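Note that this complex is displayed minus one protein chain, with the remaining chains in position.
Order as written gives the chain letters A, B and C; numbering starts at 1 within each chain.
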Amino acid sequence: MAKNIQDHPVLAQSSPRQALLEDYLRVRRFSEQLCVPLVTEDYVIQSMPDVSPTRWHLAHTSWFFETFVLSSYMPDYTSPHPQYAYLFNSYYNSVGERHCRPKRGLISRPTVQETYAYRRYVDECVSNFLSTCTDEALTKAAPVVTLGIHHEQQHQELMVTDIKHVLSCNPLHPVYQEQALSSTTPPSALSWISYPEQLAWIGYEGDGFFYDNEGPYHREFVDAYQLGSRLITNGEYLQFIEDGGYQNPLLWLSSGWNTVQSEQWQAPLYWEKHEGQWMMMTLSGLRPVEPTEPVCHVSYYEADAYARWADARLTTEAEWELAARQVPTEGNFVENQQFHPVPLKKTVDPIKPEQMYGDVWEWTQSAYLPYRGYHPAPGALGEYNGKFMCNQFVLRGGSCATSVTHIRPTYRNFFPPDARWQFMGIRLAREV
Amino acid sequence: MAKNIQDHPVLAQSSPRQALLEDYLRVRRFSEQLCVPLVTEDYVIQSMPDVSPTRWHLAHTSWFFETFVLSSYMPDYTSPHPQYAYLFNSYYNSVGERHCRPKRGLISRPTVQETYAYRRYVDECVSNFLSTCTDEALTKAAPVVTLGIHHEQQHQELMVTDIKHVLSCNPLHPVYQEQALSSTTPPSALSWISYPEQLAWIGYEGDGFFYDNEGPYHREFVDAYQLGSRLITNGEYLQFIEDGGYQNPLLWLSSGWNTVQSEQWQAPLYWEKHEGQWMMMTLSGLRPVEPTEPVCHVSYYEADAYARWADARLTTEAEWELAARQVPTEGNFVENQQFHPVPLKKTVDPIKPEQMYGDVWEWTQSAYLPYRGYHPAPGALGEYNGKFMCNQFVLRGGSCATSVTHIRPTYRNFFPPDARWQFMGIRLAREV
Amino acid sequence: MAKNIQDHPVLAQSSPRQALLEDYLRVRRFSEQLCVPLVTEDYVIQSMPDVSPTRWHLAHTSWFFETFVLSSYMPDYTSPHPQYAYLFNSYYNSVGERHCRPKRGLISRPTVQETYAYRRYVDECVSNFLSTCTDEALTKAAPVVTLGIHHEQQHQELMVTDIKHVLSCNPLHPVYQEQALSSTTPPSALSWISYPEQLAWIGYEGDGFFYDNEGPYHREFVDAYQLGSRLITNGEYLQFIEDGGYQNPLLWLSSGWNTVQSEQWQAPLYWEKHEGQWMMMTLSGLRPVEPTEPVCHVSYYEADAYARWADARLTTEAEWELAARQVPTEGNFVENQQFHPVPLKKTVDPIKPEQMYGDVWEWTQSAYLPYRGYHPAPGALGEYNGKFMCNQFVLRGGSCATSVTHIRPTYRNFFPPDARWQFMGIRLAREV
Partner (left out) sequence: MAKNIQDHPVLAQSSPRQALLEDYLRVRRFSEQLCVPLVTEDYVIQSMPDVSPTRWHLAHTSWFFETFVLSSYMPDYTSPHPQYAYLFNSYYNSVGERHCRPKRGLISRPTVQETYAYRRYVDECVSNFLSTCTDEALTKAAPVVTLGIHHEQQHQELMVTDIKHVLSCNPLHPVYQEQALSSTTPPSALSWISYPEQLAWIGYEGDGFFYDNEGPYHREFVDAYQLGSRLITNGEYLQFIEDGGYQNPLLWLSSGWNTVQSEQWQAPLYWEKHEGQWMMMTLSGLRPVEPTEPVCHVSYYEADAYARWADARLTTEAEWELAARQVPTEGNFVENQQFHPVPLKKTVDPIKPEQMYGDVWEWTQSAYLPYRGYHPAPGALGEYNGKFMCNQFVLRGGSCATSVTHIRPTYRNFFPPDARWQFMGIRLAREV
């Protein structure tokens, strides 16, 4: 894979119209670059209901632009494939019937080639529209184009995690990208960084893009707390395993313990024991578990149980957000093309938390609920976030599969407590 | 059923020791009085995994006192039925193996008579112990006895709701208690009561009994809000039904809509349409739906969808608690022996909300999570509350199956969002 | 339990009308005698979908007489409980809607007492009808009464096996009937009895009662064969277990092996290993496995795998029937009130097979299919047998839960290949 695929050229003189077009093209191109290592067969498979075939992601993101931009704002646009709407609508009840999610892997046509042709067609139409539409039309359409760009970035992350899951189902352990393991030294011991009590403003405020669930900007009272200086490592998590963590019901939420038993969990997803040695499936193939890396592919249940075992707890959303605002949005993102969390290098005792961004999403103990005063956007795009505010927990900070241009201190990701196939890890907190 | 079974005699001169014993005996007796209308066969049935057979409730609550009081604090106590521990432990992993919950309805022995004999034995031992133990032993045991009393009251509520579910499965519509329908007039229109923004103290503070999940007493910032003046009625809910509420996915949470479809919900639990007329199964048999009664047996999903349809929202825990502190703990409780919510008498526009206590538990939009600084009690009793803090929502205020001596402004009940067999209803809130 | 409850008094002078009435009353009474050891709670439970609550059996058999005799042949008969038809119809689509089979255990009313009252009412009406109806009416009704008697005897067998299953679900191991274990000596070694090839007439021919599936009387060609001289014992089956029978897929039918794995079968139903010792749940409580008893509660899969392991096979229906015609209908039947198979007394090498009747039903390798020319009876009673001719195997010979007056050489019992809760065992056959 070519490096620097999402670098930001200095575009001082570019107009907003041109900047939007360039953003659009850059992000669309990146989806396809992520697919360079794939063979045609890889694109087709849905390895579990949560996973979508790569081809579906490529088509669905195009359908999104077609439906919400081209059909909505481009006069006389007609789709070359109106029947795709049924196949590639994900969950928008307002725009019509759709193909059943768990059956996305039963569809062999349109082929991968036809899907790329569909992308090209949509890209040409969108480019054309953005280049030639009136300023008035642009004003209306631009927010939706921007949403579509961020939507596509979300699907890029899913493409990475879904293809990892697909490849992991194959006993031959196929490799997505060869990657040498850099030799690593243990990170410094976990320390605690303190924050005072405060009546804080939480949520997005500003002029940039944000999802509706990041607002409204509102006040919350936050007690004094301490945050773990870095992510929990595989080595630390191994101690939990070896201490019988997966055998002790008293460490677990009740539904977590039921899941451990019914799913027979013994370790994070993708870990397998081979002749007494813990191995893990990565996008670079099967490898020994590296103790210095951040632990990854743990559910909320496991993160919560680990925290209890460690005599700590997970952070709340607000605690995390207050701390994150004070550090730059830097880290191991998808642009690094590691597709895997990396060990922390620094060793001196930090005064600000490390690894807040990138590497792994950090489970918080906050349920995914509307902020006070939240109202979803009107129309179909109002189905984007709000209707999922039930039985999910918030994760923060992005991962090695997230784009650096996609993450913010206020960004709220969310998954059910038993989900593990995303790059999900653990940061601890505790009372003062 | 005899009236005034839980009245509070003036016990001005009774000692704390004697008061505790009297509380114990009164509550234990009440469990049995709730069973007076039952035939032996009714005690045995588990009509769904959430429901327990009445006999199980009677035995489990006795096992609770046996395990946590008698075995813990009474020297040389030996159980006459040590094998009951396996059958009647509910979910305490720390005190041993237990019978699988969904199989509670497969056990015909111990019989109902043997179960009552077991209760009597436990009652005699506890009475004996409370009467004769040293003050030191009493100091240690009293909090656990008190917890056991409240625990038994919780199971009394479950006995009422579980037996209702059992009887509802019978096409013959058996009656638990005949009850004349008082003629009713519509309650006054819903109005809104306003509360200012505040940095509030939330949770239990005081010397009385409370569950660990009601603490710690802590601060939360609450924006200004308005609370609906009374509960939503069947008549109002019927408008939601007739407006196609159960057919419109845009009103529902995503998992709620999935549930509506997979369970084919068309109305609250226990409602059936007979020749165009909505009927409901009650503990007094099958009756027409009475429009003036509070709507009942709705899930969180339905309460949330109704609120969205009504252009409002559910309350938060904190909002509810702040309002509830200002009204007396009065209402239609289990002591009324209606076993059903009753219509609000027509009132002038209130300045305080009506029906905050009793009738139906009120779904809040707050996920059931630990308060900041929460730590479960040490030992087995720490499994009482904390391990359920996942994928449940908080309900407040008690119901027609709750004892008036059991409820508090800070009381947090919790159920998964699809639960409906408790007496659960709707109060609206909205932004100012 | 009183002995001799089904003895046959010499009724030389009794008229056919009177004989039918006496048969009716004797069989009806026996159903109730089987319930003497039960407590009310035992009657209510359905421990798996195949099992029906005892109360249901008592009511269903009464409903059968009410529907097919009283309502059909008694002028002006009206049911005192027309709503029972919905609850107690088993599977007769032609006579109306019915309660869902797996939900029979959710119904607490009518109570046991009410069910007995219903039985008494039906018995009085049937007695009255049989005593007073015209000869013409009797001629029409008598075959249905006789069918109802045999139908009730089938349910008596199910009552025994169902209550055994219900009690086995209870960790307290309740006892239905105390029974001393007679000391036993090993039976003589299995020998083989030879039969020549023949074009044989198979099926019922004669004037007595038989089920429609036992006819028509027809010819089948049967090659020469050998039959095992007696049933396979627990001791022999233990050798199969100890030889790794449950771990070797090559011994099993493919669907049998899938069942072994999904159900984690290690031994016959009701066997449990306690500290290295095989125990079995019986109607007399938990007991060590007695090696000299016939093996029991094995599925077709296990019987077939055992036969393969023993280098033999199961018999065919025709082979069994030809051999059975030559021995008297004697054995360990329900009238013995053992409710368990008994060891064969040591004998010299037999010239006719032992234990052909009673003790355990013998799995044959014949699928349950219609005999050539079979037509079900017209009307609702045509649903009795024919519609189950799919994915079941035939068993022959009756068991310790069958009445001696109910069995015949031509009697075809049938169950799916994974059923185990009936008294089912193994007889081997082989080619010459």
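As a convention for this text, a contact is a pair of C-beta atoms (placed from the backbone, for glycine too) under 8 Å apart; a residue touches a chain by one contact, two chains touch by 3 or more.
This one's a predicted model, so the numbers in the text were calculated from it and none came from an experiment.
Although it is not drawn here, the omitted chain touches the following shown chains in the complete assembly: A, C. For the chain left out of this panel, the touching residue among C:50, C:162, C:220 or C:321 is C:220. Of the candidate positions A:75, A:171, A:276 or A:378, contact with the hidden chain is made by A:171. Screening C:22, C:114, C:272 or C:383 for touch with the missing chain picks out C:383. Those residues of chain C that touch the chain absent from the view are 91, 93-94, 199, 218-221, 223, 249-250, 252-257, 300-301, 316, 365-367, 369-370, 372-373, 383, 387-391, 417, 431. Along chain A, the points of touch with the absent chain fall at residues 39-45, 47, 55, 83, 86-87, 99, 103, 105-112, 166-167, 169-172, 174.
Just so it is clear, only the chains that are shown with their structure count from here on.
If each chain is drawn as a node and touching chains are joined, the picture is a simple open line.
Comparing the CA-atom centres of all chains against that of chain B, the greatest distance is found for C. A straight line joining the Cα centres of chain B and chain C is 47 Å long. Annotation for chain C: no residues touch 2 or more other chains.
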